[in-house]
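The other protein chains are all here in position, but one chain of the complex has been omitted.
Chains: A, B and C, in written order; residue numbering restarts at 1 for each.
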Amino acid sequence: MQYRRLGRSGLRVSALSLGSWVTYHNQVDVDAAVEMMAAAYDAGVNFFDNAEAYAGGQSELVMGQALRRLGWPRLNYVVTSKYFWGLDRSGEAVNRKDTLNRKYLMQAVDGSLQRFGLDFIDVIYCHRPDPNTPIEETARAMNDLIVQGKALYWGTSEWSAADIRAAWELADRHGWHKPVVEQPQYHLFHRRRVEQEYARLYEDLGLGLTTWSPLASGLLTGKYRGGVPAGSRGAMENMAFLRDGLTDAAKNEAVAKLEPIAAELGGTLAQLAIAWVAHNPRVSSVITGASRVEQLKANLGAMALVERLTPEVLSRINGVTQGLAD
Amino acid sequence: MQYRRLGRSGLRVSALSLGSWVTYHNQVDVDAAVEMMAAAYDAGVNFFDNAEAYAGGQSELVMGQALRRLGWPRLNYVVTSKYFWGLDRSGEAVNRKDTLNRKYLMQAVDGSLQRFGLDFIDVIYCHRPDPNTPIEETARAMNDLIVQGKALYWGTSEWSAADIRAAWELADRHGWHKPVVEQPQYHLFHRRRVEQEYARLYEDLGLGLTTWSPLASGLLTGKYRGGVPAGSRGAMENMAFLRDGLTDAAKNEAVAKLEPIAAELGGTLAQLAIAWVAHNPRVSSVITGASRVEQLKANLGAMALVERLTPEVLSRINGVTQGLAD
Amino acid sequence: MQYRRLGRSGLRVSALSLGSWVTYHNQVDVDAAVEMMAAAYDAGVNFFDNAEAYAGGQSELVMGQALRRLGWPRLNYVVTSKYFWGLDRSGEAVNRKDTLNRKYLMQAVDGSLQRFGLDFIDVIYCHRPDPNTPIEETARAMNDLIVQGKALYWGTSEWSAADIRAAWELADRHGWHKPVVEQPQYHLFHRRRVEQEYARLYEDLGLGLTTWSPLASGLLTGKYRGGVPAGSRGAMENMAFLRDGLTDAAKNEAVAKLEPIAAELGGTLAQLAIAWVAHNPRVSSVITGASRVEQLKANLGAMALVERLTPEVLSRINGVTQGLAD
Partner (left out) sequence: MQYRRLGRSGLRVSALSLGSWVTYHNQVDVDAAVEMMAAAYDAGVNFFDNAEAYAGGQSELVMGQALRRLGWPRLNYVVTSKYFWGLDRSGEAVNRKDTLNRKYLMQAVDGSLQRFGLDFIDVIYCHRPDPNTPIEETARAMNDLIVQGKALYWGTSEWSAADIRAAWELADRHGWHKPVVEQPQYHLFHRRRVEQEYARLYEDLGLGLTTWSPLASGLLTGKYRGGVPAGSRGAMENMAFLRDGLTDAAKNEAVAKLEPIAAELGGTLAQLAIAWVAHNPRVSSVITGASRVEQLKANLGAMALVERLTPEVLSRINGVTQGLAD
């Protein structure tokens, strides 16, 4: 496994990491989580991504139980969680969801620690921006959580460059812990934010990236070329919002053209897609998901393709996907 | 229920809220508190106002016991308390009452937490200004209480605009938690402070308001038009200081003229008075009191009138009360 | 009793207070401490002075036991202690005595809290300056002890004006808790430091004073006019360093001349001496000692004389003591 610094921080994370979105509790129980995390760990993965909102808190519970069973030394792994959506999406959003105010954040992180059964979370993220809370209030709460020892580093997810910079500058001016990482969606069909909007933040702020959805929710595995297969994510009821994107004709056509390139490099479509994200040196870790160990191992195989992404290959990939990425 | 931000903070509070002044312990026991708080909560109220001095600490005890019985998720409600008067008004005022010094504040908040049986109070207020303690000492103690996790936000009650600004500027300069809210008396006969004295603070400091006495101690219910009725607040011995104001002839005459306006809008006098306060967008929450559930429900009905307060209606109300408000 | 602010702080202390130097443990056991503290408290005294070094820690132990027996509300009294000498004067001074370094201060205050059986000490003092520790290190440790909740305010004892100002400025610049009080020796024969050296500090820094030795170790009671009486402090072996001062002929002659003035004002020599200190508005509290309740009550009687110290009387007192004070 390759390890990279989380932005300019001193924390080292595996270039590929394991996320629990969608899968934990929904598709994966504690036994399966133990099996997959063990396989990942044995392959050198040390970064395990989670969020309060995944499966209404069950994802943190499952991962916490798995960690206790696995019994790894605490220094050997990095656990993260993210806050904004709340545990329960029903009812009106008053302090308990869709917010980054102090009340919510302080209580939400306490809840995570309890579900995980951990003393601290390595990296806590603001899962989305909250236009109704001053960035100062949010940045200060994140700092205070670190000062209290409940977290070690903090970051954002899907924030605008302007908001990230505002948080960083406020923290720098007040002597607070600064955000060190942003977690954006990033794959062959979603590039603008990482490549253009954030361009100045890498050097100016030392921002690191942990990216999600390297396979574009499965689109880049090629399995949606013939429509939505039964049992796939696109077929899940609560994932309906993804369906249109997954069956986009032009994108699926491009995916078809990527397949021979992947084969040429000795890998699968999915491996090519993951390797393409990992190839970007601004990316600290590519978060991948898996519901079976075989899938996880296939994902990990992507690292072998990274160095085969020569300028010439990248240029061919760009040609195929041109005009299709936002 | 409508929710509003507590000033520029990210905390969201119900536009109408429930206060325990006068009523808890004196008129309301735990059973009644449970009943009324449940009714308020079901109607969307999430802000419950209290103070150390109310009924000599009994009001916090009663609310604490009620909260334990109700068992709401902690994120779903906001509890406040206020500090200055002390628990016991007798004897000389040396550090234990009429002060905002560090010794008093640190110990007073600890006492509140014990009476409430809570880990933290959402908003702590300085109940009055203390000319004998530097604002720096008070602001720093309030900040330290938040840093220690005993409170989430802090504010003032009945402070001058100059003192609020001094506290805010000191906190801003030192990087302390800033005051986010002021709790002034505000009703149709008491308007100057909110509308004139504080005018610049809303934008400059992002100050929010939680207001008390929307019914002018009952004057705006119309019940004092014929003198002080037995069993009313004006008849309580320890409320003697209110009596003159409540029986003021000109004001009771104006109240009589407001009644048809209220009726026209489809509400009672009391509802009109509460709606008038809630109509001011600077007000984050109108604190109302009730000793019976019916009264509480009647108060909550005021929200329906807010949008009926057209410029024309407001102008008529202003005409009736002109010259009578301080 | 009259109460005064401790300098510019909001803490209110009795103008006369009770110190435990010399007496506790050596001359006073827990029973006697309880009796005297109760008498003082009943007379309005709320400030009880102590130090780690008094009787090698026994003075704090005795006062702590007395406080538990008396069971006063914690808000009603102010307990202080002072740090520098250490618990044990024997052997070499390496971190455990004659120092104000971080190691000593952090551990010394923890020891005091244990001996007192208290959660916090109201005011902690640096008992002497330490030229071998940077003022920055000392000021920061004092601040940190307050931030940790182990103390509420801090001050110095017998520091030079320059050192007090240095500590205050460092604290102000770094946003630390500033020293609010100095504890100097101050009586009719020892005036220069309070009246001249500190002159600018009262307004510039808001410095308060708690003063010790109002009776000049007994010289101002008149009892040393005929030599050192058996059983007096001057006769105690470990107080030998006081003997020459106590038997100074010119000073005892002046004391003789003060006696008729005291009698004229309706008090004793000792009461005049205490009243003279209390008359200085820069003095927050005059620390007095007593080994018997009668003596304590006599001391408290001094407050009645304060207002009788007219300019004319003060001028006569100055005439008598002229040239004898340092």
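Things worth noting here:
In this section, contacts are C-beta pairs under 8 Å (C-beta built on N, C-alpha and C of every residue); 3 or more make two chains touch, one makes a residue touch a chain.
All values reported here derive from a predicted model rather than from experimental measurement.
Taking the complete complex into account, the chain left out of view touches A, C.
Across A:Y24, A:Y83 or A:Y153, the residue that sits in touch with the chain not pictured is A:Y153. Set against the missing chain, the residues C:S14, C:S59 or C:T133 yield one that touches it, C:T133. Note that of A:D49, A:D98, A:D122 or A:E158, the residue touching the chain absent from this view is A:D122. Residues 86, 92-96, 99-104, 106-108, 130, 132-134, 137-138, 140, 144, 148, 174-175 of chain C touch the missing chain (whole complex, contact as defined above). Of the residues in chain A, those that touch the hidden partner chain are 3, 5, 8-12, 14, 44, 46, 73-76, 78, 122, 147, 149, 152-153, 175, 177, 206.
Here, only the chains that are shown with their structure count from here on.
In a view that ignores chain B, the other chains are joined by touching into A | C.
On superposing C-alpha atoms, the copy chain A sits rotated by 90° relative to chain B, to the nearest 5. Interface chain B/chain C: under half of the residue numbers present appear on both copies, so the contact uses mostly different residues. Centre-to-centre spacing of chain A and chain C amounts to 63 Å, using the average Cα coordinate of each chain. Distance from the chain B centre to the chain C centre is 44 Å, each centre being the mean of its Cα atoms.
Chain B has residues 175 in contact with two or more other chains.
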